[in-house]
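The complex appears here without one of its protein chains, the remainder shown in place.
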C-alpha cells in the first residue's frame, strides 16, 4: 500500500492531534494559535489556527483550556510555558517568527535552557518552542531570519529542523515527548510541500541525520529547505556525471556527527548549504567538525553555500539573489569535485 | 620614555574621558553607571560608576545629562540609545552582563543592526553597546557567558573584543567614532590587568588583528582573555622548543581574515582558543575560514580549545574545569605540531 | 481653538490620500502584484492625521507594521512609498524594506516596524536626543492595542515619565491584535487607564473623529514641547480591512464592521466641515481630485520604476565594512 501524501502543514497538525490525544499534559500556547479567543461563537473560535493555519482545528478537538491564545507578550507566555514545563506540564509554545526571539530570548536560553543545569539536574523542562524560519515570502529583514545557529550555540537546548512532511510529524512528536527543551524550526516556505507520512504513531529520533540521497563524489550537508534545493542541484549534477550525497542532519543540536563524518570519509569532499547567516553558523559548525575530526579524509577545501552577510532584503529580486539556489550549489560542488577523466 | 602602565579598567575610563571631551554628542546610558541618580548630594552621585567601577568619575566631569542612569529596563534604554543614535547622538549604552541580552536583544539586532539596511542605507546608527563577558568570578550560568558569537552572527553589527589595556582604550575610541553599531565586549576578569597605554588619542582600527607573538610552528588564534592564557601556553611550549604564533583578532566582526590566513599559510597548523560556547561559535567560524580559504596550507587537523557544551557552573572547582587553561592549549598544540627531529 | 482653514484642507487631503492609497494597495495585493506582509490603515486615518496636524516637519515619529498612514501623514513621498511596496529601486528604502519598513529620516519618520512594541524604545531615543540638545522637538509614538501588552510599552512609558521626555504615546486601539480582541487581552477598558502606572496623563478620544484627535493631540504635543513630559493618548478606532492582506476576518461580525464604517472618519469630517461652513463643497471636491491625481502619478511612477540590481542586496549593511 503506497503511503498517503500530506503537506508539511498537515503533518504538523496531525502530530499535534496524536500527541494531544496521547498525553493530557500537552498544551499549546501562542498568539492566535486558535483565533478569536474568548468568543462564545464556535464559528469564530479557531478563526486562524495560527498565522499559517498550522494549528487549525485543534481548539475544536481539545478545547480552549489546552489551546491557549495569548496576548502579545512573548516573554510572559514563553516563560509561562517554561514554568509550566518545570511544574509537570508538557507545553508547546509558538514564537510566531524566529526573528521575534529578541523580545523573549531570556526565558528560552537563561531559564528554559539553564534551569536543569543550574539546579544540579534536579529539574526538567520538557517544553517545545515552535517557530517559523526562512526567506522567500517577501517578508523582509525581521520576518525571514533562520537563526537556528544561535539556539544551537546555547547548551541546554535541542534544535530540530524538519525538511520533509514525514520529519515534520516525526520530529514534532519527538520534541513533545523529549524531557529537554526543544526548539522546533518550521520552514514557512515548506508548508505546502507534500510527501508521504505514516498515518499512525511516527517518531523520528532526535539526533539522527538522514541520508537523503546516496552519492559518491561530494558530501552535501543541507539544512531545512536547503535539502530540496540540494536535491535540485543533485539532478543537475547527475547529468554531468557527478554524484552527490545529500545529508540532512534534521537535528542540529545534538548533531549526528557520525553520519556526516562517515559520508565525508567516503566522498572526501564537503559542501554545506545553510540558509542562516554565514558567520558563527551551522555552516561553520559542520565545516569545523570535519576539519577537526575528519581532516585527513578531506581532499579539497570545504565550501559554504549560504546567503551573504546581510539582513534579508524585501524586494523579490533581491531576495532571490539572497537565498542560495541550485546553481550556487552546483558551482560549489563543481569547484571541489575530483576531476573525472 | 617608557609608556606608563594602567589597568584595563583605567584604559576604558580614559577613553571615555577623551571621547566625551572630543564630541559633545557622546552620552552614556546604563544602570548605575554613575550611581545614586537623582541625588543632590555630590558625594552620593557617582556611588558606583558602573558595577565594576569602569565609568567612575565621569558624572563629575560631564554631568548627569551625559551620564544617564537608567531604571532596570534594558529594552527601553538600549532601544533609546539606538533611537538617539539614529537621531544624531553617539550613545554608548551599557548592558551590564552579556547574559542579560535575552531581555533586550530585539532592540540591538532587529532595530540597531537592521535599520540602515531596511531603510536602504538612508539612516545610520552610531551606537556602541558595552557589555561584560567571561567566567572566572564564580558568577554562575547567567552572569558568565561570552556570547559574542551570537552578535557576530547578525549582519549589521560590528563586534570588538579587547584583550589588553591598550586595545581596550583604542577599540573603545574606535567604536564610539564608528558610524555603525558596535558591540564592545569587556572581559571582567581583565579589569585589573595592567599594560602600557598611550596617553593621548589612541584609536585601534576596527577590523585589524594583532599578532601578539610571532611564531613558526602553529597558529593559535585566541580571543579576549584567552590571549593571556595562550601567552602562558606559549612560554610552556617554548621550553619544549615549540614556537606558536598567537593571533588576537581583536575585532571579530569584521574579521581580519587576511592576518589569520597568512599566519596559517606560514605555520600550516591551526588551534583556536575561544571561551565562548563551542557550537556555532567564533572557534568554528575561524576554522571554517581556514578550511575554506587556506585548506591547501593546512597540514594537520584544526583544533578547538573551548569550554565544554555546558552552561557555566558556579563552584570554583567546576568553573576551573570549564574555562580553557594553558595546559589544554599546550595539549592541543602538541597534538598538531610537526614532529621535530 | 478652531483649526485654521489651511490645516483643515491638509487634514482632508491627507485622510483621502491615505484611504485611496490603501484601497489601491489592497487591490494590487489581491491581484498578486505585491509580495510579503501588508497591513492596511484604512479606517484609522483620523488618528495619524489628527496627530500629525500638530507636529512640525522636524518632529519625529515611530510607527508600526501598519505604517502607511503614518508615513503619508508625516509627509513621506507617496511615489517612493508605492515604489517601495513593489520592491522597486526608487522606493523609499530602495526596495530593501517593503511595506513593513518604510522610513524617511529626512521627514522624521523613523520607520514602520515589523516587531510589535519595538517603536516605544526608539521613540524614547529620538525624544532624548531632542531634550539633550535643548530643541523643542516632539516625538509621536504610534502603537496598537496589542502592543500595549508588550513589555517595551511599560518600560518606555516609565522611562519617558521619569525623564520627562517630549513624547506623545498614541495608542491606536482598533479592538483587535490579529484575531485577538481587547476584551480578551486586557482587563481594563482603556489602554489610557495604564497611564496611572507612570504618573502621566492618560486620555481617551474617539479615534474616528479627527477633530477629537486633533484637540487631544494638540494638548499633548504642547505639553511635550513645553518640557512637561509625555502623555498617553488613546484613540478608539477600527481597521476596515483584515489584519493583513489575505486575512479571512472570521473573528468579527459584519454588524461590528458596519457600526464603525457608519462613523467613517472621512465622511464624518466631510459632513461636519460642510455643516459648520468650514470648507465648501468645491474645496472638498478639488482636494478629492488632487488626491486622485497624486495617486495616479504615484502608480505611474512605481510602475515605470526598475527593480534594483540583484547585487544591490550586498549594499547598505554598514556605513563602512572592509
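Letters A, B and C mark the chains in the order given here, with residues in each chain numbered from 1 onward.
Going forward, a contact is a pair of C-beta atoms (placed from the backbone, for glycine too) under 8 Å apart; a residue touches a chain by one contact, two chains touch by 3 or more.
Computed from a prediction, not measured in an experiment: that's the story for all the values here.
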Query = Wait, the hidden chain, what does it touch out of the ones we have here?
reply = A, B, C
Selected from B:88, B:121 or B:138 as touching the chain missing from the view = B:138
Key: Of C:152, C:179 or C:237, the residue in touch with the unshown chain   = C:152
Chain C residues that touch the omitted chain in the full complex = 149-155, 158, 161-162, 184-188, 193-194, 196-200
Request  = For chain A, enumerate the residues touching the unshown chain of the complex.
outcome  = 27, 65-66, 68, 70-71, 73, 75-89, 91, 106-107, 110-111, 115-124, 155-156, 158, 178-180, 207, 254
Inquiry  = Take the complete complex as the reference. Which residues in chain B touch the chain that isn't displayed?
reply    = 31-32, 35-39, 43-44, 47-48, 51, 69, 71-73, 75-76, 99-100, 102-103, 137-143, 308-311, 313-318, 320-322
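Definition applied: only the chains that are shown with their structure count from here on.
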Request  = Select the chain at the greatest separation from chain A, using centres from the mean of Cα atoms.
outcome  = C
Request  = Averaging only over C-alpha atoms, locate the centres of chain A and chain B and give their separation in whole Å.
outcome  = 31
Note = The distance between the C-alpha centres of chain A and chain C, rounded to whole Å, is 36
Multi-partner residues of chain B (each touching 2 or more other chains) = 75, 106-107, 110, 117-118, 155-156
Ask   = Where does chain C touch two or more other chains at once, residue-wise?
value = 91, 93, 95-97, 101, 113-115, 151-152, 317
